[in-house]
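In this view, the complex is presented without one of its protein chains, the others remaining in place.
Letters A and B name the chains as they come in the text, with residue numbers starting at 1 for each one.
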Amino acid sequence: MCFKLNNPIKSLIAICLLFSLTEIIANEVNIYTSRHYDSDDLLYKDFSDATGIKVNIISGKGEALIERLKSEGSNSSADIFLTSDAGNLWKVQKEGLFKSISSEKIMQSVPVNFRGPNNEWIGIAKRARVIFYNPDNVPSKDIEKLSYEDLSQEAWKNRIVVRSSNNIYNQSLVASMISNNGIAATETWAKGFVSNFARKPQGNDRSQIIAVANGEADIAIANSYYFGIMLSGSAGPDQMKAANKVKMLFPNQNNRGTHVNISGAGVLRNSKNPINAEAFLEFLLSSKAQSHIVNNTYEYPVIDTIPPSPVIAQFGTSFVEDKTSASDFGKFNSEAIKLMDRVGWK
Amino acid sequence: MMPMLDLENISHSYNEERAILSNVSLKIMAGEFISILGPSGSGKSTLLRIISGLEKQTSGKVKLNNNIVSDDNYHSPPEKRNLGLVVQDKSLFPHLNVLRNVTFGIRGQKDRDNIGKDLLKLFKVDQHEKKFPNELSGGEQQRVALARSLAPKPNILLLDEPFSALDDDLKEELYLETKKIIQDKKMTVLMVTHDKNEADIFSDKIIFLENGRIK
Partner (left out) sequence: MPLVAVLSSLFGEYSDNWNHLYNFVLFDYLRNSAVLVFGVSVLTLIIGTGTAWLVSNFNFFGKRFFEWALILPLSIPPYILAYTFTGLFDSYGTLNNLVRNIFELEQSYIFFPNIRNIFGAIIVFSFTLYPYIYLVARSAFLNQSRSTLESGRILGLNRFEISFKLAMPMIRPAIIGGLMLVIMETLSDFGAVEHFAIPTFTTGIFRTWYGMGDLLTAMQLSSFLLILVAIFLLIENKSRRNAGFVSDSSTHSPIQIERLNSRYSALAFVFCSIPLLVGFILPTSELMIWAIYYNPSFFDDRFLDAALNTITLAVVAAVLCSMTALLINFSVRINKNKILRLLSSFLSIGYALPGLILAVGIVQTTTFIDSNLLNKSSLALTGSLFGLVLAYIIKSYALSNNTISSGMEKISIGIDNSARVLKSSGWNLLGSIHFPLLKTSFFTSILLVISEVVKELPATLILRPFNFDTLAVSTYIYAAEERMRDAAAPSIAIILVGLIPIIIITRMIRSSRDKGAM
């Protein structure tokens, strides 16, 4: 019996070389993404078919991808960073890893509050963090003019469910409140809010909606698109049944508007294929891509000409959006977490 | 005549306080059978480990067949010394059959199977050559171990209480056979034991070891 230590190592090196070689050739665009949707794959394929540009993907946790980008520095082969949260866009922007987008076409289609301060990034789809209620248990007059701020009132004691504060959507919501109301007011609010929880935060956004459907609680905070997925039936008949029992409500319609977060993307400073990268962003904003996104992920479009999916459009399309800059979600994220820790939002 | 094994002032200790061996000097001539007799803890097994090179003495010189194999500056590892070693038990390779065990030390040689079979016949275990060690009795295992140690025609055979794990009647039988084979082959042997009877049967000379010193 003898050891051939060399062989596995050699073949390993060969495999490594093979992979680094394939990355050098070809007309392509390299994307780091933290969006993990099957439907995005179809989008990439459409783009390749239309332009002949090959799309290479690494998907992963946004924060970890950012670390990889930082470490890779000027040698990075990534062209685009795509993410489902504004906070991550802000982090990349703060690290100076984005370059400003130059395309006029892009600037015309995306509203200013969904762009980086120097056009480092753009939103490609929106999601609203809304309130779900069970019309059997909550009379509609109680909540007509409801705002997030109202949820700290005594009247909601033991009636609210929301997921854990680990979740970025909750962090962004609290960050937006800090941006608008200041830390002290938000902390007072959060104390009351947490004391109104019907149960210890647990599960995902959909379990909150289900809890309301089943009468475990009267009000849930969750993202709009999860509701769309549930209603569409693609998550199974049980979830569809549950979703049909609840109604969606846009809070803060009489003041600053409903909290809206974005999926967004930017071109990286060290991009080796910047032209392809901008072409890809333009493609994401095309009517075709936008309607593909809204009808598959149930997000809201960023351009006006495309309607949202009919599944969620029934609850209103022209709601007032909070215009707080998406950059602020990133800026106040750390404060938001600490605040939630202090008030015991698990 | 040059001694086959020459130990000069061997001392050994694991820590400063207690010496295992102190100033042991010993010469064994070719063809001699010498026994070291001593109670357990007297350092006799350590002495064998030093001679075989499994351990390096703290000070002193080991000469084998007139070559220095270990002194203050130089230490030749056991695999370079051409020795035979048989210990109490559990030294056979469990994954090799009896014949492969015996021929292990002469792996490169063409006629190894014949040498092995001859030795097995001498020790009367040739009928077991295809068996694995765990299928043998204790006495048979020691016979195989003895055969194995003789296969490479070692300069010197070191025996570390090779019979102590065996029943008394088995011992007697194996004593006589082993003695005959060793005499026929004119082997140089150093045996350590705590059994006076064993030492008397075999030895040309008996050396007493106590607390790491020769008496």
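The definition used in the following text is that a contact is a pair of C-beta atoms (placed from the backbone, for glycine too) under 8 Å apart; a residue touches a chain by one contact, two chains touch by 3 or more.
Quantities reported herein were computed from a predicted structural model and do not represent experimental measurements.
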Residue in contact with the excluded chain [from A:235, A:303 or A:320]:
A:235
Residue of A:163, A:256 or A:269 in touch with the missing chain, whole complex considered:
A:163
To test your reading of the contact rule: which positions on subunit B touch the chain that is missing from view?
49, 52-54, 77-85, 87, 89-95, 104-105, 107, 132-135, 141, 145, 148-149, 152
Touching the unshown chain, subunit A contributes residues 1-3, 5, 8-9, 11-13, 15-17, 19-20, 23-24, 30, 36-38, 56-61, 63-65, 67-68, 71-73, 75-77, 91, 163-164, 166, 168, 171, 200-207, 210-211, 214-216, 226, 229, 235-236, 238, 242, 333-334, 336-338, 341-342, 346
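Here, only the chains that are shown with their structure count from here on.
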In whole angstrom, the CA-centroid distance of subunit A from subunit B equals 76
